[in-house]
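Complex shown without one protein chain; remaining protein chains in place.
Up next, subunit A:
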Amino acid sequence: MNILLAILVLGSIAAIFGALLGYASVRFKVDADPIVEQLDDLLPQTQCGQCGYPGCKPYAQAVADGEAINKCAPGGEDTIKKIADLMGVEVQPLDESHVQGDTTASNRPKVAFIIEEDCIGCTKCIQACPVDAIIGAAKQMHTIIIDECTGCDLCVAPCPVDCIEMRELPDTIHNWQWDLTSIPVKQLD
């Protein structure tokens, strides 16, 4: 009799808590995987596609699903380290096969530049730009909106007349950085 009572009591408690947990899992369901958003925040948002995914968010999703963390070339070692911290995995060196363009050049920010005399107005670069930073129409000269360009390099390859090149942003007093190690410049004039 006592045993039956104990089973009954414990069973009913288990049923109550089970129902509670079941309700909670429905009521407080997390829609998206929050890790994807966190990963997406770490990525540089150049939308360059060098990782093999069509943008930063898809790559974030892929990393969350177990893709290698070392495919983001614009983010570099810093981003890999941050992703490794977030995912709790080992830091890996950057996968060189996902680096496009000239890596030996300085890592200063670059933007695309259209040599307007050579542009034939084919709109191929406009279709390639992931952030709509190129304006122009068919048979009209195109140009880059510098402030919107992420320097992803994707417009360079599709150009049939090779009129797009990547140029370093010039130093202005707005983006200038103090550099104590540099040799002091004396202007002669």
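Everything below uses one rule, namely that a contact is a pair of C-beta atoms (placed from the backbone, for glycine too) under 8 Å apart; a residue touches a chain by one contact, two chains touch by 3 or more; residues count from 1.
Rule of thumb we're sticking to: contacts and distances are computed from a predicted model.
For the omitted chain of this complex, the UniProt record lists the protein as "Ion-translocating oxidoreductase complex subunit C", which is one of "Ion-translocating oxidoreductase complex subunit C", "Sugar ABC transporter permease", "Lipoprotein" or "Sarcosine oxidase subunit gamma". Contacts to the hidden chain, counted on subunit A, fall at residues 40, 44-47, 55-57, 118, 120, 130-133, 147-148, 150, 160-161, 163, 171-173, 175-180, 184-187, 189.
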